[in-house]
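This structure is in structure tokens; I'll ask about it shortly.
Only a single protein chain was left out; the remaining protein chains are all shown in position.
The block that comes next holds chain A.
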Amino acid sequence: MGTAKARAPPRTPATPTQPVETSRYLPEKTFIIDNGAYMIKAGYASHAPASDESISGCSSIPNALVKTRDNKIVIGAQLATVSDWNEAMFRRPVEKGYVVNWEAEREIWDQSFFDGKVTSRNQNYHIADPEDTTLVLTEAPNALPILQRHADEMVMEEWGFGGYARCLGPTLNAWNEIHSLFGDPVSNTSDASILPADCLLVVDSGYSHTTVTPVYKGQALQRGIRRLDLGGKHLTNYLKEIVSMRQYNMVDETYIMNEVKEAVCYVSNDFSGDLEKAWKSGQKRQGGPEEGIVLDYVLPDPNANKKGFIRPHDPLLHAKKKKGAVSGLSAEVLSEDVLVLGNERFAVPELLFTPGDIGMKSAGVPDMILQSLSVLPTGLHSAFLANVLVVGGNALIPGFMERLETELRQIASAECVVRVRRAKDPVHSTWLGGTRLAANREELSKVSITRQEYQEYGSGWAVRRFAGLV
């Protein structure tokens, strides 16, 4: 313990002009946790993060406690062992993007990162010696100060990390290599230290909300941050609700409906046209399976150990089933439960673009971007509109990017170039940005606090320090 603290601070040879305080010790080893409401993305920053392979150092751990149908409680990474997801209940420590319930979060963190010994399986995310590790923890923008303080106190007092940086998740994306993504010439200063992009507008559409964050040189322009309280959870619940009203009662099947959503939903680029098409194909009663908007989703059958899957809609299936074995269907087909998905496929993700469809008095994502820009100097608008980066799980919904770019193009000023890009890996992009920040020791030490500083000044100071007030 004592020897570790007394060690001289790690100096980076590239920074001779900035003398590092010798009393300040920030551990070299950096662990990054992107604490998402649905999934924790965690892992060590490697020393050579320039390549894309460093994503392999990232582990995704479900951020939930689950009670299965047979009343077993399963935590975090153990969720992979669950085979029967029917009627599974979830408890999530993260509400609205912020860790609210630390009792549950501690259990998940403990099991994932701290328990047991280092093995070949968990070496990527096992923290053997927190006091010799710097933690980079992400948080959602506009967090309540009390929750920030809770996070700081837990990190520093419960686990006792040697160094700690709490950063806004979206800002970390600016550290990624985004020039090639936008097709800009990559600067040839490969030997220079990693620097964040100048102007980047990050749209982060996750599980519990969607945020727009203008990031200038790696820092958020706070006044421009806007939030829409809709995310993947609401889409799943909405789909669940519609399906339960029209077909089977699926209200307790959150997990299964989430799978259905991921399998079938897409963002329509012609909403009324697609509505019409789905309506028409629903009218037809003849013909065999066909290509179109309407799909069948065969629900999973845990007893037969079968997963759910999609297949083209067969309008006659229902009639055939009624006839039973006479129709020549196999017993397998007769026993399966099928959801027919028509306009649900695109009406559900549509919420992100027109929240008014469920009566929410809020603008959709494209308009939110303009609201964000409207409070920033006009001179920056073109730079931000030309660098819109979309991260978060909802970016993976087919059609999302096209729709966002089209709508933004329509409402943005005509002289501005509008470029909307999806991060290469929208789910892990924030985590990856964290590893690149960690590679720039000088920047990292600017935004971090050490264990000693925390012990000296306390948690109130830490909150103000991370807010840039001290």
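One rule holds in what follows: contacts are C-beta pairs under 8 Å (C-beta built on N, C-alpha and C of every residue); 3 or more make two chains touch, one makes a residue touch a chain; residues count from 1.
The criterion applied here is as follows: contacts and distances are computed from a predicted model.
S.K.: One chain isn't displayed here; going by UniProt, is it "fructose-2,6-bisphosphate 2-phosphatase", "Nucleophile aminohydrolase", "Islet cell autoantigen 1" or "Pc12g10410 protein"?
M.R.: Of "fructose-2,6-bisphosphate 2-phosphatase", "Nucleophile aminohydrolase", "Islet cell autoantigen 1" or "Pc12g10410 protein", the absent chain's UniProt record names it "Pc12g10410 protein".
S.K.: Which of these touches the unseen chain: A:24, A:69 or A:96?
M.R.: Once the missing chain is taken into account, the touching residue is A:96.
S.K.: Considering the complete complex, identify which of A:340, A:373 or A:447 is in touch with the unshown chain.
M.R.: The missing chain is touched by A:373.
S.K.: Among A:35, A:254, A:429 or A:448, choose the residue that contacts the chain missing from this document, as touch is defined above.
M.R.: Checking the options A:35, A:254, A:429 or A:448, the one contacting the hidden chain is A:254.
S.K.: Can you name the residues of chain A that touch the chain not displayed here?
M.R.: 65-67, 73, 75, 89-92, 95-96, 98, 100, 102-104, 106-107, 110, 114-115, 141-150, 153-154, 157-160, 216, 219, 221-223, 225-229, 233-234, 237-238, 241-242, 245, 251-252, 254, 272, 275-276, 279-280, 343-344, 347, 354, 356-364, 367-368, 370-371, 373-383, 411-415, 456-461, 463-464, 467-470
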